[in-house]
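Complex shown without one protein chain; remaining protein chains in place.
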């Protein structure tokens, strides 16, 4: 057998560009680009919690690609598995054919993630983006219940493909749809109407009234911590009320754990200690362990009513991502990994509280949970100014919330403690600078 | 700086599974899985046009993951670039921050792909799936025109997220939406109503009549060759008519080149010799060169009316895919690559015609174009029976079309000739067997 | 019992207006008013086929309020029944309580209209507008089939409330919706694509193809003659094909007989001699015999799956209209009435053909059927110019069609022959004038 065609092929010599990477990107990439505008740095390499620019300067990563590299960049254990797989000609892309890499992932996911947590889910490999996992979950809920509306909450973020966008709260992104975003019932999230209003009870009132205009939904979709929405945290009690209401209405409970899952909120699943067992769970971002695209919809077995191929997509067989995912799961076989998260969370919280007291005096408060945390400011611009201060000090962070009024601190779950300290010092200094 | 946490970490020893990969997949993966049902083989490794199962048997790949590995599996040139990037700690995942890998891709895409073809497009990196590139294109068209309806054609396949699914024809996939698939005007594709009806003229009639009920659209979205729809080929004349109609109506022309592009239909873009210049082009599948997820929406510069971040998605910074994409573009710097495609296309067409004449006598005809080709059978089951015959003979192919009545032949663009011959012999033998 | 309150009440003396009726209407009525713009005449009284303006001038009525006064204005037999009912304190408005007037109508409708035609329908009294009858029919079809899409045809007109508007073709009216008009599949009407394309066959092709993108519909809704759409006539063969297709697909056949029914197309129901029995029929306009608002949805008994009150509306108990309707039905007890229609139809057709030959030489052709007829011109403005010529000569007619290119001739079914002749003479003279 002769497969020499490709190997014989010489890499063509192309003229070395004189233009800078940044000018090239600015002239060639669509106006839709966003992060690169506020952070005009060209990243080349990355190692753990360090991102390196073209000149080799390290930026401490307090963003983790919006929670998609929770294990740090190029984690040695994960990276080794990827390189080994590639060098041994492991199959990369196979639609949804069976592969050893997929089987290995499924086995580890069952044995190390699901079984110890007494969870039973069938795994759907959707197209490898969070929005696709959400589309699949919502479709399945509608199919199972033969109902159309899905409940989503204020400040929710679930993606930008049309089905997911209908669930997303952000108005500028919604407006981009150009068409109606229907079949969604929007309700206030936990705490949205202040401490005195139990919004789960409000939801129950609306659905129990046969002329409220709130039709029985196919599902409730909820983030236990709203990342883009401003690090709002749902209480266990509220989530349980929503879960009960869903059950009473014959609706499914979908937890969108795309950002809060994979350890970000302290446990592998964000809902582990909250007393609810979702019917469907969406996972993506850090599930591949490496930042490679991958997404899953977990389905309680009796709800797995899909017909073969009913929801498909070319890249749902991204085997390299499966390999990284299997390697990442190894970390969860040991309790120490969660202890490490908790320790770092405490370090951050201590500093954030101190910063609030020392420098921000009532102008900000600590929000979020575990390593999914930050500061919410009264004044929208404050968060951005502190972000820029941190950037000048070599720390990459981001803002979130309806008006970008929240400074988001999302380091790797395994960030070395010295880097974490260093990054937090930059935060403190930037806050102090801002406060002056 | 101490980043030892991860490195110190031992891979945990997990019990070796006794269960087979296939049984594991069947018990753990959702019922939605499809390809693995008709081809109960576990693939482990892949090299060029060979897929290897667990026992090391080679299957000649006439499917190429639905056109997403057009350069073969683990093409040495592309693979080397990926491994080098990873081993040197190239940054893998960066949202849409600027990276050297992205800049390099943009430069090569401009200099080697766009410029020689006199094309000018801004590049939008959408979420790395074809359906997402379609969602972005359709949103942008609606935004630009402030209109809602988009024209899609019979037998079209554009993806399964809600916005793309509305454009897709397949009824079982449409039904899974569970909600109305609105804001789409469906029209018959070229040739759909037989040779005597010019369906572009029909479209013009409908849109010119102010009480036809066909509202002026934001865009026409079209595949130049309908892959999933059964390898239907649009003529240059028809496409030009549609392009003119779109222009006359103030609508955009979107070419979904996700499957037909990247060389599959003979040229890098499938529309290159058809006399049309689309306003927007969707690319995915083989754009990364490696089967890694990646997707682009190309935008004529004056139409790039996006606000920053208006359409986003975590994995639009899949740098490893950019690296593979840059390597793959190298092949297009030389005219020989296209000659190689043409040569293989001729080899296939010759055999297909011969098979029709010798064995299928009027029960099938050759359809499609270049390496995006196959046989359409009168009887739906025929294609599947021949596919199974080929599988038994070690060749992987698939069926497509409304009733799976088309046997699809999609080898790598650089498949070694001996493997191509071998695969076609298996096809001939399977057809002969069927005919008996 | 003392009900003197109202009787004791004096009509207040209000100052006599100095402003003209027309200026009052132009200043007080919304800009949406339309007919009164092209015909700036204030009508006061009406008798049979004469409309009288403020000065007592008679206009021969070739419009019949768009077919809603098919028996002429203030037909003595009908008017007598109305006045008698009112003067005897017959109850006028009763929601859908049982009344003697309703019972009388139902009896006559069953015995004189349905039974002799071997038709069996339950009668739904919808809100008293055609659009409401259409809304009810479409809802019921969707309920019965549990499907969403309804097929409507090019140039269809079914009303302007949102559900009906989605079925209507007219783009300016559609645009006024401001939202998507979904869940409708638009297909070409009989003859729309020229004589060589059987559009019923085309519909079958589309619905039989599982990836055409045409989902199985709840119903087909069709006008046997499209009034607003330009007096297009469906052939019996085409209607039968559509009826068969609907049946094969498990969809209902709805005939919108609002304008073509009540004798306008020659028989009580327009479909009587066309070999189809619709599942649902919408009637309105002339059903009340008097121009008073009334609308019905007729339902084949096994399809009457409504829950009580599921579709309601205050004015569905417009008893005065029922009284007029009962009186009008009397005319249908005798065959002579239909003979009278036929005789008038022949008189009109003869003149129209003569006009085409003598004066319009290929610039117009006779369209429509029976007393639902007219001339279609090549040039849109022609019809309007002739309409104005007729108006100057004391004859009221209207234009219709996508570009108002059709002059519509719709006299009362019982128009006195001398008035018909006089009106047609005005038409001939106006056409001659135009031709010069």
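For the reader, a short list of remarks on this structure follows.
Note that the chains are named A, B and C in the order they appear, and that numbering of residues resets to 1 at the start of each chain.
Operating definition for what follows: a residue touches a chain if its C-beta (ideal position, glycine included) is under 8 Å from a C-beta of that chain, and two chains touch if they have at least 3 such contacts.
The structure displayed is predicted, hence computed values, not measured ones.
Checked against the full complex, the one of C:154, C:199, C:318 or C:370 touching the unshown chain is C:318. Residue A:212 is the one among A:27, A:57, A:212 or A:418 that touches the chain not shown. Looking at B:120, B:180 or B:240, the residue that reaches the missing chain in the full complex is B:180.
By the touch definition given at the top, chain B reaches the unshown chain through residues 179-180.
In the full complex, chain A contacts the hidden chain through residues 148, 152-157, 168-172, 174-175, 180, 182-186, 188, 192-193, 196-197, 202, 205-206, 209-216, 228-230, 401-403.
We adopt the following convention: only the chains that are shown with their structure count from here on.
Among the remaining chains, C is positioned farthest from chain B, on the basis of C-alpha centroids. Remark: chain A and chain C have CA centroids separated by 58 Å (rounded to whole angstrom).
The centroid of the Cα atoms in chain B and the matching centroid in chain C are 51 Å apart.
The centroid of the Cα atoms in chain A and the matching centroid in chain B are 28 Å apart.
With touch defined as above, residues shared between interfaces to two or more other chains in chain A number as follows: 179-180.
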